[in-house]
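Of the protein chains in this complex, one is absent; all others appear in place.
Presenting chain A:
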């Protein structure tokens, strides 16, 4: 099981450590530091490291290394999932998960960790449940707390702690009962220099905001569930119902949560018409070169693309660029050699262009070819064509307000040159 957890800054300082079994000396981290010193970027450290009798599993998130030290056999994914859960809980409590915030609230974090894990076994990891045990603080509650000395910690056992639905807190009451769903679909795709699609996947997320009183039991059905190829559900979803009837039956947690992640079927991916085209042209040889990137909409049925941004890491031999863009702003970072071109809204049928010359360090020749990554969003559209049929509620007798919104975004959308 998990022995200890260390939080380490990118510079290698341990700023929080929690031991659930023996207190381990920081020497166990040597193997991690060794790997860190070898890695070219903080992302590149192998997540599972072995050092003597200990194994070190870590994730890198919010510019913090969350490092778990384990001994004996334990599924590595279990540890990684737990660490990710930890980061998301910290984010919920601290609003943003940074080293400074954690340092500021170190006792709170300690209390949270104490509730999340016992003897290396995960205990309460549902945000809803934790919030019942330890109230999240904000400026107002801090002030009240300082004046009244009222506890931030529950002194009674939350009912949900042991219920079959640990994700839902009990006794929820709202004046206005609402349930909103955002269906976000991300297009992951690789396009080669001829414009042909090499690989394309659609990954969808159903994010919900639930403000419903009592213990509502919901059933969500889709018009075309066949589009969904593979799903992973929030623990609240009853997997067997999905297995047999292709509908999602669940008692939602209170507040916002991700109900499901899904992979659209291969067929819907192959028939997908990409809403954007990007044609990067680079002629980088010795001394100087030229580049041009064109971006335009296609197949959007008159809709405009939002938040269009092109990110283009240039080869390290590039010294500077002098470019002109027809739409939007661009920046070039001479250290990381990245061109960021913020186009913003791209009107349907319009073409944006970024062109100019590139100066290359004399005496070197460019070998690597830049790959362009593209970001955009297309509101009110689901790339896979998925449509919600209806959301029904049982067990409670009020009429909630229900809303659903679709949006298509770029995932890792890369164009090779």
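In this section, a contact is a pair of C-beta atoms (placed from the backbone, for glycine too) under 8 Å apart; a residue touches a chain by one contact, two chains touch by 3 or more; residues count from 1.
Please note the rule applied: contacts and distances are computed from a predicted model.
Which name from "Thiamine pyrophosphokinase", "AP complex subunit beta", "TELO2-interacting protein 1 homolog" or "ATP synthase subunit epsilon, mitochondrial" does UniProt give the chain that's left off?
"AP complex subunit beta"
Which is it among A:258, A:290, A:303 or A:402 that touches the chain not included here?
Checking the options A:258, A:290, A:303 or A:402, the one contacting the hidden chain is A:258.
Would you indicate which residue among A:55, A:179, A:332 or A:376 is in contact with the undisplayed chain?
A:55
May I ask you to list the residues on chain A that touch the chain which is not drawn?
Touch with the absent chain occurs at residues 1, 16, 20-23, 31, 35, 40-41, 43-53, 55, 57-59, 71-78, 80-82, 84, 103-108, 110-111, 114, 118-119, 121-122, 125-126, 142-143, 146, 149, 151-157, 161-162, 164, 166, 188, 190, 192, 198-199, 201, 203, 229-235, 237-240, 242-243, 258, 260-263, 266, 313, 315-316, 367-369, 371, 373, 411-412, 414, 416.
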